[in-house]
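For reference, the structure discussed in these notes is given below.
Note that this complex is displayed minus one protein chain, with the remaining chains in position.
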Amino acid sequence: MTTFEVSVEPRVAQSLEAMLLIRAFEEQSAALNAAGKSPSMCTSVGQEASAVGVMNALDERDQILTNHRSAGHLLARGADPRRILAEILGKSTGYCGGKSGSLHISVKELGVVLTSTIVGGELSLAPGVALSRQMLGGEGIVVVFFGDGAATEGIFHESINLAAVWNLPVLYVCENNQWQAFVHRKETMLADHISTWGASYGVKSQTVDGNDVDAVTAAAKDAVAYVRGTRKPFLLETYTYRLRGHMEPDPASYVDPAELQSWKERDPIATYEQRLLDEHAITPAELDAMKSRVRARIEDAAQFAMESPYPSFEELTTNVYA
Amino acid sequence: MTTFEVSVEPRVAQSLEAMLLIRAFEEQSAALNAAGKSPSMCTSVGQEASAVGVMNALDERDQILTNHRSAGHLLARGADPRRILAEILGKSTGYCGGKSGSLHISVKELGVVLTSTIVGGELSLAPGVALSRQMLGGEGIVVVFFGDGAATEGIFHESINLAAVWNLPVLYVCENNQWQAFVHRKETMLADHISTWGASYGVKSQTVDGNDVDAVTAAAKDAVAYVRGTRKPFLLETYTYRLRGHMEPDPASYVDPAELQSWKERDPIATYEQRLLDEHAITPAELDAMKSRVRARIEDAAQFAMESPYPSFEELTTNVYA
Amino acid sequence: MSTHEENAMTTMTTMTPEAAMAEALAEEMRRDATVITFGEGVATKGYALAQEFGAQRVRNTPLAEGIIAGTAAGAAATGLRPVIDLLFAPFLTFAMEEIVNSAGKLSYISGGQFSFPMVTIARTGSGWAVGAQHNQNNEAWFVHSPGLKVVMPSNAADFKGLLKSAIRDDNPVMFFADIGLLHTPGEVPSGDHVVPIGKASVVREGVDVTLVTYGKTVHSCVAAASTLEENGISAEVIDLRSLKPLDEATVLASVRKTGRAVLVHEAAAPCGVGAELAAIIAEKAFSSLRAPVVRLTGPDAPSPASFPLEAAFAPGADAIVEAVVKQVAN
Partner (left out) sequence: MSTHEENAMTTMTTMTPEAAMAEALAEEMRRDATVITFGEGVATKGYALAQEFGAQRVRNTPLAEGIIAGTAAGAAATGLRPVIDLLFAPFLTFAMEEIVNSAGKLSYISGGQFSFPMVTIARTGSGWAVGAQHNQNNEAWFVHSPGLKVVMPSNAADFKGLLKSAIRDDNPVMFFADIGLLHTPGEVPSGDHVVPIGKASVVREGVDVTLVTYGKTVHSCVAAASTLEENGISAEVIDLRSLKPLDEATVLASVRKTGRAVLVHEAAAPCGVGAELAAIIAEKAFSSLRAPVVRLTGPDAPSPASFPLEAAFAPGADAIVEAVVKQVAN
């Protein structure tokens, strides 16, 4: 046991390190894009607590569906940053052999079934994945991450209603980050909280501070226990904010600077770091060590991705059919 | 002034006669189908009070969208039974020249914009019709009739949310008749009342006894006044029951006889007749006269429709483009 | 008449295509516990099926085509083999996202990690006089979409055999059922009658002209061929059965023999299956062609409800005879 491992509560350390890893990963992706070395991607900067908190509550049996802003979910689930970054660069070593690119990465071995970049596509598949769970047995549940924008697509209504009527074990996680590409959420709905929509379907729901990883972890654990036990859906809203533009590069000049600033002050990583330091749950030295580890992993990932080969031209037409 | 006109309160008489006309029309249609003289159609038997009550609250400025079960709405709006029946038979004298058949009748001169037999199609068009009202001026509002089944289509969610966010003057009338073709409503949703779904969108709503024409009229008048005044949407649910099968012919053997019986006892026409007789608002003789008038109109309509010519073959490809 | 291997001992049962589909589904559900079926009213209308396999495997759904198809795709990716019924082809418009972007593409996008063994049934074509929102022959949309297979049988035996193949296929299969045929009884071989996807059927041999068709117009072509024979013209009739993959070899072999092709279907001409056939022929059998290729299709118009107009929608035997006579005279 090193001092580090003794002084920091393991889950807390894990949560912080996972969030740091996501942030570093996203900044690396964005940098590659800015340098003309990568196609566009959507980062999850500012939303790390939501990804990490929910993943903290899941285990191996569970399956995950997510959307275009999925790198955080994948990393929090334990995916290899090398293979994610390789996929973003369209390399053969990526999780999908380079065919997906950043927007639809799936990782079967981690239970990540079919990320969708069609907004709402993840919601359309979720009940079916849960139906497999229901019919093929086991205690696994399905978690589907979707945005506040996806909630305004009709398929949200159809998906959660079906899950309710058929008693499907789906945890709906709405990451309400206040933006839908270039449109503020308030332009798209009168309600402030998507969790309030659960009532129509007879689905229990809750909103949690999506910038507080411990709060998300606690809420997600309750929600997962409910879904796993009752085999019914639950709607968890993580209330958060997209701190970068919609996609890279996006100067996001349409964002109200005051609103952005107020959320920057609630950055889920900076506030958590500070809290852990204040509570002496972590020392500055430990934090530095953690950051170095993360930096090393991301640098290694970048190198791996950059050096990996592109797929061969035959791959253009393989995997069209099973 | 005849005795009839003095003794019966005009709106009450009108409501009863309108309901009788719808019932007689639907039974005539069904009989033509049973006799092999007409394609299949969906009748609104049992739901007459909803159609008549809502139409009682509208005026000429208003526009209407409806669905596959629209004959009642059309008749209550004042459409000519001859031309509706001709359309059902695919005759050139029908409102759409026979191209629509029973399922998508529109009557521009009466403000009936584009009936949809795609369940939910009426919901998808409604905000746009209201947007025209909003942008081109006037005090007209838009009423869209849809079923409880349509409410489970995603387009319901998208439509009412848009109407709420854009402040569109749409009165959403959900005719909750407990059936969705061959599926009972309870198999498709956990809620009993679709009106409760309005809250998610910030839309005011109400459920009314859809088998009581006076109650529907009163509720619809309030709703119309709200929409006309605020230029905001409103969701009115008329709770009722489909007394015939889904379409002709349909023995509806899947219907629970006890449930059917309990609703038959609440037949909107029989109960209203009885009430008016009990209250001496109408005499048996007046009622007989009314029924004769209705019968004569329907017989005339059937004759007109049967004798009308089919469209000429050139019509196969006209009106494809404007 | 189909090209599958038939045991000499095979006995035949007469049934409608509708009954043949029900039988195929029941047999496959017995064979494989992962086969399930759902859709609007599926459990009500498929009462016998629901009785045999229970409420878990035979389900009514809410009225929401998008989530029916999406749920099928999600279930297919994770171990089940769903058969969904979306009723009428125009209703597929509410499920395009799930069918095309998910079921059709995600095997490829995932680099082969996932596959989508699912069958989507839709009724299509004229014959019910209910108009354009219940009737549109849009099968070509799916032929034009990657990763899907598309079948459209013309007789009871093929309805059964193709549905069984579709259920066993590891890819998403669109199964189009021509309404006009559903209640016409036909002979179906007993037992495990399977018709391979991707094999056309030469339903009538001939040497002067090749009629390529599918669905209800197969019968118009066969009728036309009889009339043509009386006029001394020998027409070969090919029933495609599968529109994707399309049995190029059978079509090309026939056209190389006859030198003439008439392509017949109810769907509109522009970018339809007839266009695809004409292109394949003009590319690969050009030197055998003795006359211009001819397409006979439904009009490029919504389908009218009015009975006599609807009856004139799909090309009939007379029009086919006329076109062939003119082509042969050319």
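Chains here go by letter, A, B and C, matching the order in which they are written, and residues are numbered from 1 within each.
We adopt the following convention: a residue touches a chain if its C-beta (ideal position, glycine included) is under 8 Å from a C-beta of that chain, and two chains touch if they have at least 3 such contacts.
Keep in mind the model is a prediction, meaning the values are calculated, not measured.
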Candidate in contact with the missing chain, chosen from B:L21, B:M55, B:A71 or B:I118: B:I118
Among A:R23, A:R69, A:R83 or A:K99, residue touching the chain not depicted: A:K99
Listed residues C:G46, C:G147, C:P189 or C:G215, member touching the removed chain: C:G147
Subunit B residues touching the omitted chain (full complex): 63, 65, 94-100, 104, 106-108, 113-114, 116, 118, 120-121, 123-133, 135-136, 154-155, 158-159, 161-162, 165-166, 318-322
Residues belonging to subunit A that touch the chain removed from view: 39-40, 90-91, 98-104, 116-121, 149-150, 152-155, 180-183, 187-189, 254, 310-311, 313, 315-317, 320
Sites on subunit C contacted by the missing partner chain, in the whole complex: 90, 92-94, 96-97, 100-101, 104-105, 108-109, 131-133, 136, 138, 140-141, 143-147, 244, 246, 263, 267-276, 278-279, 281-284, 286-287, 289, 291-295, 300-302, 304
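The working rule: only the chains that are shown with their structure count from here on.
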Intersection of the contact lists for subunit A and subunit B: C
Identity of the chain that, by mean CA position, is farthest from subunit C: A
Subunit A-subunit B separation of Cα centroids, rounded to whole Å: 47
Rounded Å distance between subunit A and subunit C, as computed from the means of their C-alpha atoms: 42
Of all residues in subunit B, the ones touching two or more other chains: 152-155, 187-189
In subunit C, residues with contacts to at least two other chains: 61-62, 64, 66-67
